[in-house]
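FYI, not all chains are in this one, though none of them got moved.
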Amino acid sequence: MKETSRPRPIETVTIVAKRGKPEAAAAARRIARLLRARGLAVGFDRDTARSLGRPRDGRDLGGRGRPADLYVAFGGDGTLLRLARSISAAPRPILGVNLGGLGFLTETSLGEVADVLGEILGGRYSVDRRMGLEVSLVRAGRTVMRQTILNDVVINKSALARIIDLGVTIDRQFVSTYKADGLIVATPTGSTAYSLSAGGPIIHPNMEALLIAPICPHTLSMRPLVIPDRSRVEITLRTGDSEVYLTLDGQVGHPLRAKDRVRVRRSRLPILMVRSPRTTYFEVLRHKLHWGKR
Amino acid sequence: MKETSRPRPIETVTIVAKRGKPEAAAAARRIARLLRARGLAVGFDRDTARSLGRPRDGRDLGGRGRPADLYVAFGGDGTLLRLARSISAAPRPILGVNLGGLGFLTETSLGEVADVLGEILGGRYSVDRRMGLEVSLVRAGRTVMRQTILNDVVINKSALARIIDLGVTIDRQFVSTYKADGLIVATPTGSTAYSLSAGGPIIHPNMEALLIAPICPHTLSMRPLVIPDRSRVEITLRTGDSEVYLTLDGQVGHPLRAKDRVRVRRSRLPILMVRSPRTTYFEVLRHKLHWGKR
């Protein structure tokens, strides 16, 4: 997989703003005006369109219509993750704009966005191809859910449950039974999300790999495991009497039952992220993790 | 606090067996017979009495009657923790007997128990005074729950909730706002329970100290904190929109609401544990944590 690529010319843009954030909506309106003045066709997702009082400009993200050439997300990493999932079947470049705090996925600030869009429209930008994951939930032999995600798949116990047992295989080889609060399977992009709090390593987002990190493992020698992107991971819930949940990108939750199998593999299509021309990945790391201070 | 002490002569014994474990009940019956043959008065907790078909020998643990001189628990650490909480208002020595796997609180095996009881009745034993914690839950200025525990107080979010904010003070001094999956306040005894999985240190059970360990903290530089036993810890739930629970010794759960305050201090009375004459604390550590192998 090429890590970056020069994309096609941009004629249509869809803008998504974080819900319930007036400054996100205001920025969306301002940028839409600016892009229209340059002759582009601009739409919004349905929620944003409604909050701007322009319901007719609303688009179904990931729906049947022709996708936009560029998507701009105003908000935090959550807004961008939701957008990325929605368009995962027909990926197009996404520009993430933060509303204050620099995010791993939203490197561009409100103050920079007009200039950055100018460069993008002039073709002076590049796109990162981020690896996603395809997750399926198999219950009693039937696939009851399938989803593409960008950050992580988390299986964890409810607050009141006791430790749970998760049997893990990779490419049908038995790895171990994890006795833990839960387990994370993350993409490189997701390695700086929840996995980092659970003790996982940082994986450069241009890598192609899967990361398996236990959450509070009972066995102290259990360590995060990085495996090739072509691996097929299967996690079986061995515990019967506990409330356990499957959470995707920190947003979508499913209750699990005993013997449920969660299968994870890399997704066929990448997520396309406009690379910030203003900052490097390592600058974001240093800033977010307070490196190089003291 | 003296770490160990010679206890008074033993005339009455109460036996507790893990529920739903036939081998625990069988061991309880066998040991009861042996103790009665030596002239001791033997009773059981109500559940064990019922499962042995001797409901009239049942006693209310922690009830109004005179406490036994010795308590014997057959089961895992959970059985012993429940017993210890029940008699916390009038502590008496507890002997923990495991049904197979060596436990941090149940060092004596089924095979050793008859011999060990012989030594105890002969006065050849010592008792560890373990520090407990007194936990109160304060809601809108009112104390709505108060409990004594031996291992740990855990505040954590439900599986589907996002990260929570917990404000912590010690002796009214602000420590930090913990953004995390949760927080553990543990006794030294509890340091080898859940806290160990969350990255906490091992604190020798003869210590008098409180341990505060975050669960998957967002801020990577947050580390477990060991504070004097006289400290008063107060934790305020700052997050309003998440499901959050308070769990005591891994067994008793309470849902928390925004602004709830959890107060933790050492309990006035100790928990008294019969020290195994057959093994040292470090032997248990080496065995349970696979130290000294390879």
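Residue numbering begins at 1 within each chain, and the chains themselves are lettered A and B in the order written.
Everything that follows uses one rule, which is that contacts are C-beta pairs under 8 Å (C-beta built on N, C-alpha and C of every residue); 3 or more make two chains touch, one makes a residue touch a chain.
Worth saying up front: this structure is predicted, and the values here are computed from it rather than measured.
What's in place is 2 chains of the same protein, and the file's complete complex has 4 copies in all.
The criterion applied here is as follows: only the chains that are shown with their structure count from here on.
Taking each chain's centre as the mean of its C-alpha atoms, subunit A lies 41 Å from subunit B.
Contacts from subunit B toward subunit A in the complex involve residues 156-160, 162, 180-182, 194, 196-199, 215-218, 220-221, 243-245, 247, 250, 253, 289-290.
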